[in-house]
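Removed: one protein chain of the complex. Kept in place: all other protein chains.
Each chain gets a letter, A, B and C, in the order it is written, and its residues are counted from 1.
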Amino acid sequence: MPLSTPHCLSQLAASGVGLLFALAPIGIFAARRPLGIRLTYAACMLICAGLAGVALLVLLTPASKLGFIHIPVGLPLGRTVLGFDPLSAAFAVIINLATAIISGYAIGHGAHAREPLRIMPFYPAFIAGMNLVLLAQDAFSFLVGWEFMSLASWALVVSEHNSAENRRAALVYLIMATGGGLALLLAFGLLAGPGGGYAFDQIRLAASSGVGSIVLILALAGAGSKAGLVPLHAWLPLAHPAAPSHVSALMSGVMTKVAVYGFVRLIFDLAGPPLWWWSIPVLLVAGITTLLGVLYALMEHDLKRLLAYHTVENIGIIFIGLGLSLAFKAGGLGAAAALALVAAIFHVFNHSLFKSLLFLGSGSVLTATGERDMEHLGGLIHRMPVTAVAFLVGCIAISALPPFNGFVSEWLTFQAILLSPQLPQWIQRLLVPAIGAMLACSAALAAGCFVKAFGMTFLGRPRSGAATAARETDRWSRSAMLVFAALCLLAGVLPGFVIDSIGSVTQMVVGSRLSPQAALPWFRIIPINPARSAYGGLLLFVMILIATAATAFIVRRFAAHSVRRSPAWDCGFPDASPATQYTAGSFAQPIRRVFGSVVFRAREHVTMPKPGDTAVAKLRVDLHDTIWEAFYAPVIRLVEGAADRLNKLQFLTIRNYLMLVFAALVILLIVVGTL
Amino acid sequence: MNVSVGTVALAGLLAIPSLGIVLLAVIPNYRIAAPLNVILCAVTLVSAGALYSHRPEPSLYLIVDDVNTVFLIVGALVGFTTSVFSAGYIAHELQTRRLRSRDVRFYHAMYQLLMFALNLALVSNNIGLMWVAIELATLTTVMMVGIYRTSAALEAAWKYFILGSVGIALALFGTILVYVAAEGRLGEGMPAMAWDRLAAHSAGFDPALLNLSFVFLLLGYGTKVGLVPVHAWLPDAHAEGPTPISAVLSGLLLNVALFALLRFKMIMAGNPGVISPGPMMVTMGLASLIFAGLMIYRRRDIKRMFAYSSIEHMGIITFAFGLGGPFANFAGLLQMAMHSLTKSGIFFGVGYVCQLEGTQQIADIRGLTHSQPLLGWLLLLSVIAIAGLPPFGIFTSEFLLVTSTFAVAPWLAILLVVGLMIAFSALMLRIHGMAFGATDKHYSLGAYRLAPMALHLTLVAIAGVYLPGAIVAWFRHAAILLG
Amino acid sequence: MTQEWFRQLLQAALVLGLAPLLSGATRKIRARLLRRRGPSVFQPYRDLLKLIRKETVVAENASWLFRAAPYAIFATTWVAATLVPTFATGLSLSGDGDVIVIVALLGTARFLLALAGLDVGTSFGGIGSSREMMFASLAEPAMLMAVFTLSLIAGSTQLSAISAFMLGPNGGLNISIALALVALIIVALGENSRIPVDNPATHLELTMVHEAMILEYSGRHLAVIEAAASLKLLLYISLIACVFVPWGTAGDGAGAVAYAVGLGAYAAKLAVFAFLLVLFETAVAKMRVFRVPDFLGIALMLGLLATILMFVSKVPR
Partner (left out) sequence: MNPFDTNIAHLLAGSMVLVSFLLLYQDRMLPLLNIFAIHACVLACSVGWQAYVQRAPHLFITALIALLFKGVMIPIALRRIVVRLGIHRTIENVVSIGPTMLFGIALVGLSIIVMLPVTQSADTFVREDLAFALSVVLLGFLMMVMRRNAVSQVIGFMSLENGLVLAASGARGMPLVVEISVGFSVLIAFFVVGIFLFRIRERFDTVDLQALDMARGEST
């Protein structure tokens, strides 16, 4: 049985990634006919499912029985080591599971692409790049995979290249991705040292905390920019929506997870034992990210951009978990660190499910109506019932509401936050509850955000002709969304299995694991001890079901059976025009009034004509992207200014150029003369 | 047996282009001259390839060692593919009457002269001979840059000539100083100019003279390399000359000039009393990198833009060698080879783009991936390669360079990264506009004509993924020699 | 085990049965305070029955969500209410839901209600949903911060454990707990659409929040929603009572007497809190909508302050 050899799983995984890479050139030819497109996506689906299976096996195999493979390609002066360890295997399960389902969606959805040739070669390459990052056990392969992932997704973002907005999005994305890649490059340079020990096992041996502090900053910049930590998130809401929807799902639901993996790998695994203050920048950035992400999302009326901004929020939540884990790990509290890490990785898993689901749903809406702007949507629940159900599940799950999965990870994060009094440093003990407040606040705002998203898109009356004429999507797309929805529920009611699977990761990374959960009665989870906290998703779900059914049954049993359809009452002011409905903008107005005036410097200007004047009254809202104005605009100004100034050197006379040469000569001579 | 094959190959490397000069100078018909040019380059490439396994013994004048073999082969390859590209390109120029057949005869002869000069510079063991060869190459390219005789071309050639001549003079002064330093130790005459002996015995030379000489060599050969602030000729020469010449300039001449500088750095490396040339090279390299990166933002001419990208890369390479150490040197060597292949490939693409669109203005070019998908994507991928993204070779070298720099000198690495970012953003900003965007144009271009470009890109991609052991061994050895 | 289930079912039935009574009691007390006679305390039961028997009118473009939401809202609220120890601790479901779960379940109910408000596509429904979510964005974190304070002090998020802790030697009122109490009361006022945040009795178009969302409901749907609303009020009062005045609650494995005491204490607490609530309501005026965020913001600040002061006041953990 080949499975008994330690390298077998790594070999299987590596060959899976190889297959995906091979699929990229095949995609060029497959793109020419619809069947080819379907088959390519189907192949991606199968390979990803296989990879997820392999990764799951790795996760269940004892660490001592795992082995890596060395292949003779890659960095000339180093060695290329590939293979899954528990950490990468956990992420591999997450991303490949989501990717497989998304690919299934694409079997149906991919046919709508206008220029499939601009998508097909890059789609498998993108997946392959992400998997390579996870498979890499040396810095070079890691970064190759990382950049490959950026590059392929960039190509996908720019696939609809006729719109200037998309081109700008792709450009901003590529530049920031490369910047992040360079930050990671520096981090690895520091970790590898002058001797060039690029393999992870070499790095682990040489790691020291002094170096790690700089690595932390670089990892926050590098992995953070890819994941979307504020203020490095600017590309994300531009790029994710610009791509075709199944790719948006991959980018938002999956790729950001690879970024999280990068951070965990660097900081928890490679950078050596953490110092106590490491968690502080992480927590601060994460808290701000969480809050700002959701506020940005609330201000957005473009469905896909809203989802993208919301990814920023979720990344913040994940990093809150990571920051807590770092704090506990530095404080020597192994069990608490394990809990926080479990919360973070659980949320990674959850987010990969519901964010993919939501993006797929938005893709179906986009295909059906051609609209992303919620102000032109509405009433789709009647015309796209299956999509609506799936999307609703996604919305509830992402708003961290029971009994779905989003709540479980947030609950675990809260449990970890409540362990903060055990931390040795005062500053952390004070900071963590504040971060908890931010998390709580963002959870409530997220609910508002998704009431808006679902309500404006699917409920009410159609706001445009396109929305009136919408049709339900194809079979593949519907099935994929329903699978995601089912997984959201499953992970919500049976969280114990997920937590147990993460056990070997926490064992590896923080040296401790939670007690086994899956065997507890009613599939409850008890992260610390039963007197402290417990959550039984399954039982609650069953109770809610029973209560609903019972209520419905009893009420209907005794109630009058006549139901009459009539025009809406609306306090006696019904209006036939759908324009009188609440819009996305008006829905967000109260929250904008409360939070926006500070965060976005939001100002409302009302132009009211004088009585008797028949001119139109106008309301104008000015919003400022404060982050862009504070962080990006100055950099752009600086570079542009420098470019303008130096550009004069292009237009000198020959004599002036000679003068430059002469000056260089004299200066160098003076330098040599004075030495 | 090996020796004799090597000698023949070495002789062929120099004799074939010489023969080509004579032949092509007299053959008036373009239809014969262009294929002949290609054939001659192919034979040169074969000779260079033969040196891969067969090395002749070094003489006082010529030498074949690990360091220059790589450059010979890469150079001959670029020379060959450029000649293939040039055949189609020049035919178009004749059609559009930008060139007359007399010009073309001159062009082909000069092309072979250039090949000869470059090969000679690479194989010369004599610092005087090397100097002669490089100056010959410079003057040849001056002629070719001015070949269109438009006002802009003449101005570019004139600028190139003046600045090049000054460079010539400075490099010669540096060479004389090296000789003077060596003469006391190695005796008068030829041995004191033989590079292998200089490198072997440099420990006994007068360090002050070597210091001084390096200033002149750096500025002299640095002019050819295109280092800031002595770069001024480079963008104009690239922009105004025929595109094959831009390819050869970026792909070969810059490398050869840098190669010359490296030869001297190896001499310096042997003498502990010499202040390291490192700081100077690092400074000029960084200055070139950042300056060229910023200059790309304001470029309107596509060829000039890529010329600045060449400056940028020469800056990176110079930085790498200035930093020293096995990793940085390795990275520098690798990047030299990769840049040579990639940038010449880019210029092939740019040549076609300019011919198809009828303009060199970036603002007038858009939607290339739509109007001519193969060309557009090849160009885009090449730019991605030159910008240092995987799976291309330049990523490998920049990986090694950035990581090893950060471990040694963090602040330098941060400057380096800032420079890389600036240049990267600028390149992407420009190529985005050209590769994408709505257009209703459709161009037809035979796929075979893109073969040279595709070949270069493939090689660079392969090198990014897998570098054969022999090449790694050469580079390592050369990197150690470079100190 | 069986006893636990029995207690649990009893509790479920109890809260369901008492909720309308509580609403009726508040209305009655309010009327008396205003020198009116007021309807009977059992009027809410009659109202519910009346609504159930009436014909249900559904707007033309209402979807299935509109019709299903009331039941789901009611069920979620009910499950949340059964999780709060009322007359006895040691409920069988207490291992399945702690106080965070309760907050979240209420969130689910609110989420569905807000969606239902948007479903018909009227402007009033939108106003209600939008304002409700804005209030929630402050009220929910405020509630969680109050809960955090208690949980950090008691070292548990289980309500029974918190309740037990408050009864124990380390319990009692300190500054953190006091602040948390105030925060919790403010949140309870907001969440239950009481004055000064909202007025459950109004149908004045531009000020209503909760009523705006359910404007389109009628018949049995409205009945279920009204029942859910009264359950929610009961839940909040029970929660505050359970944490801050835990006396009298029957513990695990208690006998019949203890249950009787527990029930009596619970009824007394409900009555007292209902009286206090109405007293407060009659004493203040309703706020403008955009003053409410300030009001709820105070709760959030108090909650955070409570958490931070907890470290200062050196509560043993």
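To be clear about the criterion, a residue touches a chain if its C-beta (ideal position, glycine included) is under 8 Å from a C-beta of that chain, and two chains touch if they have at least 3 such contacts.
Bear in mind the structure is a predicted one, so any value in this text is a computation, not a measurement.
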{"item": "Visible chains in contact with the missing one", "value": "A, B"}
{"item": "Of B:Leu94, B:Leu154, B:Leu374 or B:Leu429, the residue in touch with the unshown chain", "value": "B:Leu154"}
{"item": "Sole contact to the chain not displayed, among B:Leu72, B:Ala87, B:Leu139 or B:Leu416", "value": "B:Leu139"}
{"item": "Full-complex contact with the absent chain, from B:Tyr179, B:Phe330 or B:Phe348", "value": "B:Tyr179"}
{"item": "Residue among B:Asp66, B:Asp103, B:Asp206 or B:Glu398 that touches the chain left out of view", "value": "B:Asp206"}
{"item": "Option touching the unshown chain, where B:Glu93, B:Asp236 or B:Glu312 are the choices", "value": "B:Asp236"}
{"item": "Those residues of subunit B which, in the complete complex, touch the missing chain", "value": "126, 128-129, 131-132, 135, 139, 142-143, 146, 149, 151-152, 154-158, 161-162, 165-166, 168-169, 172-173, 175-177, 179-181, 183-184, 187-190, 192-193, 205-206, 208-209, 212, 235-236, 239-240, 299-301, 304"}
{"item": "Interface with the unshown chain - residue positions in subunit A", "value": "650-651, 653-655, 658-659, 662, 665-666, 669-670, 672-673"}
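Following the convention adopted for this analysis, only the chains that are shown with their structure count from here on.
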{"item": "Centre-of-Cα separation between subunit C and subunit A, whole angstrom", "value": "35"}
{"item": "Approximate Å spacing (C-alpha centroids) for the pair subunit A, subunit B", "value": "43"}
{"item": "Multi-chain contact residues (two or more partners), subunit A", "value": "none"}
{"item": "Complex contacts: residues of subunit C adjacent to subunit A", "value": "52-61, 63-65, 71-72, 74-76, 78-79, 82, 93, 95-98, 100-101, 104-105, 107-108, 110-111, 114-115, 118-127, 129-131, 133-134, 136-141, 144-145, 148, 151-152, 155-158, 161, 203, 205, 215-216, 219-220, 223-224, 289-290, 293, 300, 303-304, 307-308, 311, 317"}
{"item": "Subunit B-facing residues of subunit A, complex", "value": "72-77, 117-118, 139-140, 143-144, 147-148, 150-151, 158, 161-162, 164, 167, 170-171, 174-175, 178-179, 182-183, 185-186, 188-190, 192-194, 196, 198, 214, 639-640, 642-644, 646-647, 649-650, 652, 654, 657-658, 660-661, 663-665, 668-669, 671-672, 675"}
{"item": "Subunit C partner contacts - residues on subunit A that touch it in the complex", "value": "378-379, 381-382, 385, 388, 392, 395-396, 399-402, 407, 411, 414-415, 417-418, 421, 426, 429-430, 433-434, 436-437, 440-441, 443-445, 447-448, 450-452, 454-456, 459-461, 522, 524, 526, 530-537, 539-540, 543-545, 547-548, 551-552, 555-556, 558-560, 562-571, 573-575, 578, 580-583, 586-591, 593-595"}
